[in-house]
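For this depiction, one protein chain was excluded, whereas all remaining protein chains were kept in their positions.
And then chain A:
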Amino acid sequence: MSLARRGQHWGTFARIWHVYDAKWQDPYRSAKLLKDYLMGLYKPIYHPLNDCGDHVVVINSKEIALRGDEWRKRVYFHHTTYHGGATWTLAWELHNKDPTLIVEKAVYSALPKNLQRRHTMQRLHIFPNNKIPKDILENISNQIKQLRPVPVRLDHIPKEEVDNFPQLLKYPKDYVLR
C-alpha cells in the first residue's frame, strides 16, 4: 500500500475534527452540510450501525446571517407542559439570549430523527466567537468550506481599490455631483 493510500485509510477510520466558520452563513443551509460530516456520510465505509461520524467545531455562531426577514418571521416554539406554558420566541430574540442556539437547533432538526440523534449532537461544538478552547483546537485537522463568500462592506474595501474600480455610470455634462 502506498503512503498516500495508507493516509487515506487512516483518515477513513479516524475521527476527524473539522472546523466551520459560520460568519455570514445561513444556519439552516449549513446544517445540511454539517450533517454529512457529523454522521460520516461522506465516508466510503458509512453504515447506519457503523459509528464513523466526525466532530465539527462551529465558530462565529454569533455572526450567522438569516435570509430576508427571517430574523423577525421565524418563531421557536416551546411548551413547559403546564397549562398556558406555551412560548413563541422570535429568532432574533433567541439569538439575543444565546447566540449558539439557532445553529444547534438547525443541525438538530436536520439530522434524521432516531435514537442516534442525541449522540451525534454530542460531536457538535458551537462557539459564539472565534475563541476555541486549547484542548479542542489541537485536535482540528480540517476546515469545511463556507457555503457563500463573506460579503465585504464598502467602507472596509481599501480606498485605492474603490478609486480604481471601472465606472459604468457616465454623468451628464451639467450634472452637479452630490
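Assume a contact is a pair of C-beta atoms (placed from the backbone, for glycine too) under 8 Å apart; a residue touches a chain by one contact, two chains touch by 3 or more; residues count from 1.
Definition applied: contacts and distances are computed from a predicted model.
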### Task
Leaving aside the chains on screen, match the unshown one to its UniProt name from "Ribosome production factor 1", "U3 small nucleolar RNA-associated protein 22", "RING-type E3 ubiquitin transferase" or "28S ribosomal protein S18a, mitochondrial".
"28S ribosomal protein S18a, mitochondrial"
### Query
Which of these touches the unseen chain: A:Lys97, A:Lys145 or A:Arg178?
A:Arg178
### Query
Which residues does chain A use to touch the chain missing from this display?
24, 26, 63-68, 70-72, 90-92, 95, 148-149, 151-155, 157, 161-178
